[in-house]
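Complex shown without one protein chain; remaining protein chains in place.
So, chain A:
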């Protein structure tokens, strides 16, 4: 089993599937937990994303794609998904794409992030 490491979050085994389309993998991983962050262990903006969610009292599940053997495919797929400047960090809440860090920030500022988290069961009050 291949364990993903994350900062302060639970470790999740990454199933090695055969010839799975990266997009499908992403969708499957995103749907598995309330809050999912695709990250890179060396990326500082990913650290920002993690810190933000932790400060909200949420424990996100983190996939470090630089530690995935097919991380490059994932990276390209993520970039295609939200068309942002960088593939990571990319955030999913309740299985739905929120986006890159700017979308997350915007969502928090306009007050929509917390309700979304509650809806997904990641936050209680």
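Note that in this section a contact is a pair of C-beta atoms (placed from the backbone, for glycine too) under 8 Å apart; a residue touches a chain by one contact, two chains touch by 3 or more; residues count from 1.
The criterion applied here is as follows: contacts and distances are computed from a predicted model.
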item: Complex member absent from the view - protein name from UniProt, among "S5 DRBM domain-containing protein", "Serine/threonine-protein phosphatase 2A 55 kDa regulatory subunit B", "Transcription factor TGA" or "Dimethylarginine dimethylaminohydrolase 1"; value: "Transcription factor TGA"
item: Option from A:30, A:52 or A:81 whose C-beta touches the chain left out; value: A:52
item: Sites on chain A contacted by the missing partner chain, in the whole complex; value: 42-45, 47-49, 51-52, 55-56, 85-86, 101-102, 105-106, 108-111, 113
